[in-house]
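Every protein chain of the complex appears in place save one, which is left out.
Here is subunit A:
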Amino acid sequence: MTALQDSQSPSTSEGMGLFERFLSIWVALAIVAGVLLGQFAPAVPETLSRFEVAQVSIPVAILIWAMIFPMMAQIDFAAVLGVRRQPKGLIITTSVNWLIKPFTMFAIAWFFLMVLFRPFIPEELARQYLAGAILLGAAPCTAMVFVWSYLTRGDAAYTLVQVSLNDLIMLFAFAPIVVLLLGISNIQVPWDTVALSVFLYIVIPLAAGYLTRRTLIARKGAEWYDNVFMKRVGPITPIGLIITLVLLFAFQGDVIIANPLHIVLIAIPLIIQTVLIFFIAYGWAKAWRVPHNVAAPGAMIGASNFFELAVAAAIALFGLQSGAALATVVGVLVEVPLMLALVRIANKTRHHFPAASEARG
């Protein structure tokens, strides 16, 4: 074994940027800034919201593309050809992501928001929050997975294949799952609206990212693309995210001021769902004797969400003022601290799993 393979897991936040590490704080500050903007300068968000084409807000669309494009531009679709590698890990994570997670999210969020918290949340608003939770559950994490995988000493080849596979599946599965679960929840969303949001916020950035990647690598080389282009483009995501959140909360101010407790109530089922999904995937991997360097990133991939897409879809389907958009932002608020806690659990339980060398025989 070698120095790189034998080294201890990185410290929990090593490899995370300043913005990423304190994401919850930035989101909280964006909530405060947005609420203040909405209360004291409502003309700003109202003016921005008027720039619409076919009921699509142009400023919001630009911000959302800014959030999502950099992530799509780093997807290496050639990696999908490696699906025969680590078959157990791929079966576990793909099943958890697409056959289990959206439905447990629906069940847990429905139970808490529509039943247990019924006395605290008006039914219509609770249904909106449920819609936001459904959107989060249907969108598996992509970009952050590399960070979670790094923090748990995950297998690079497996992580790359799983992320590429998820992005491809998302293209076809996100819309049907969302329509099905929203329909079960009695939340009517026209198919064409869902299709438009998938086209705008998955197909367009994915196609643009793929074409950008191919063109620039062909012209300037892969190293330039990785080390120069992606480093320049990467910071656009957090900027887009924060401005979107400020704008969103400029419209949500009244709800937040009237019901600050709602943020906590929404967070509870989201946290339970994330922890549950982690343990389903992790436990399944343990039962199948999957090595830790696949089990841990697999469970992290299952547990975390592509919250940018969920926020985008919620805004496109229900509007900036909607409870659904608020619920997806609560997902952003709890994501990093929760995932870091799961990283700690994964690293402390490493010894329960076979090492990669044992699994290879």
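Just so we're on the same page, a residue touches a chain if its C-beta (ideal position, glycine included) is under 8 Å from a C-beta of that chain, and two chains touch if they have at least 3 such contacts; residues count from 1.
Keep in mind that, in the parts below, contacts and distances are computed from a predicted model.
Comparing "Transporter", "Transketolase, alpha subunit", "Iron-binding protein IscA" or "Urea carboxylase-associated family protein" against the UniProt entry of the hidden chain yields the protein name "Iron-binding protein IscA". Looking at A:P238, A:G253 or A:G331, the residue that reaches the missing chain in the full complex is A:P238. Only one of the listed residues, A:A107, A:A173, A:M230 or A:I272, touches the absent chain: A:M230. Contact with the chain not shown here comes from a single listed residue; of A:L37, A:A79, A:L265 or A:V343, that residue is A:A79. Against the chain not displayed here, subunit A makes contact via residues 1-5, 10, 14-21, 23, 67, 70-71, 74, 78-79, 81-82, 84-85, 142-144, 146-147, 149-150, 153-157, 159-160, 221-224, 226-227, 230-231, 234-235, 237-238, 241, 293, 307-308, 356.
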